[in-house]
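Down below is the structure, laid out as structure tokens.
One protein chain is absent from this view; the other protein chains keep their places.
On to subunit A.
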Amino acid sequence: MIGGLFIYNHKGEVLISRVYRDDIGRNAVDAFRVNVIHARQQVRSPVTNIARTSFFHVKRSNIWLAAVTKQNVNAAMVFEFLYKMCDVMAAYFGKISEENIKNNFVLIYELLDEILDFGYPQNSETGALKTFITQQGIKSRHQTKEEQSQITSQVTGQIGWRREGIKYRRNELFLDVLESVNLLMSPQGQVLSAHVSGRVVMKSYLSGMPECKFGMNDKIVIEKQGKGTADETSKSGKQSIAVDDCTFHQCVRLSKFDSERSISFIPPDGEFELMRYRTTKDIILPFRVIPLVREVGRTKLEVKVVIKSNFKPSLLAQKIEVRIPTPLNTSGVQVICMKGKAKYKASENAIVWKIKRMAGMKESQISAEIELLPTNDKKKWARPPISMNFEVPFAPSGLKVRYLKVFEPKLNYSDHDVIKWVRYIGRSGIYETRC
């Protein structure tokens, strides 16, 4: 149960405050500002207890969102709710920024009124909310009968995520496989830990109540199918992936997944996240970073970093950024790089090397000479890791979409009439190489 919700800007000014329960006094708003936002030291925990009241906060850019309660609640749930809240707001007005919140504050109050009642989460599906919170409330009295009944059925909905009677002239669907690849590598090039967390996001514009079936190169499924034809097993065995764990949108029939490992569902209208998964084995690491740091005396440092792209030469990686940290007492830096642009950013204590595009199986290198100011600080420089950002047009986990079939028995369109688009994007999560 959530007693109240507050939104602050980075200075601690209250942008939104909504109290749901009597036990949360008005002074709670100030307590959080004073104790957390204005506190000098680092945030020690996302859950703070002030005068027996628990404050759960998340930060989005420089906006603080805090949920307050006096009960012994389920912490994961409260955070999930705050994330959901952020998603809903983002779906309405885009990025969560001070500007946007100030401009939409009426809307936010409306949303807060709707998704929480007496501190209990109610309907929070963006799709459902959008049918009745529109910011054009003036229409309310003059709504047609049909519209009204639509809202009612939406609000009542047996299937909470989809309403009846959706119609599109063109039946179309988009599948995005979005992955973020995380790596922690030792200076010697040994992988300390690596994992891919991925999401399959679907945008569906389909008429009626379509039944969908999604298939991917899941190792368990392929091995099961391959039992009959030994030939296929050996062929596809390489291409299949082992998913460590996966979770699905509410619409997926879990019982079917458990028994036959098939993913079937009636999709919500519009965009939603079909599944979320994680893999740790056989990850294709798109880049390798080879660092070489040499200390020349006490006032000079030589750094050489080589990056190697490790994927098909026909593919192009984009938005590559390598961040090489420099010591605090750096006085000057000379950089030479073969490709892209590199700059020393004194405010961030790092050399930032940017490359717009890079094909697979290539390598590139940067070398830098760092001049240091002599200091009497005995503290050794801790050598933070070199981090990387990039975007590649394939799935580093190796996941492939095998099919997505659509059946709608009542309306007369078949699987062939649906236009389908599939896209793979791999992004860097925390991609660090120690040096």
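Everything that follows uses one rule, which is that a contact is a pair of C-beta atoms (placed from the backbone, for glycine too) under 8 Å apart; a residue touches a chain by one contact, two chains touch by 3 or more; residues count from 1.
Note that in this section contacts and distances are computed from a predicted model.
Of "Acyl-coenzyme A oxidase", "AP complex subunit beta", "Electron transfer flavoprotein-ubiquinone oxidoreductase" or "Adenylyl-sulfate kinase", only "AP complex subunit beta" is the UniProt protein name of the chain excluded from the display.
If you put the hidden chain back, the residue from A:V14, A:L373 or A:V422 that touches it is A:V14.
Residue in contact with the omitted chain (choice from A:V29, A:M89 or A:I320): A:V29. In the complete complex, the hidden chain is touched by one of A:R162, A:H249 or A:K339, namely A:H249.
Residue A:D113 is the one among A:D113, A:E223, A:E371 or A:D417 that touches the chain missing from this view.
Touch with the hidden chain on the side of subunit A covers residues 1, 13-17, 22-27, 29, 42-47, 49, 51-52, 54, 56-58, 70, 72-77, 79-83, 105-106, 109-110, 113, 117-118, 120-125, 132, 135, 137-138, 140-141, 143, 148, 151-152, 155-156, 158, 160, 180, 182, 184, 192-193, 195, 197, 244-250, 254-255, 258, 275-276, 278, 378-380, 382, 384-385, 387, 429-430, 432, 434.
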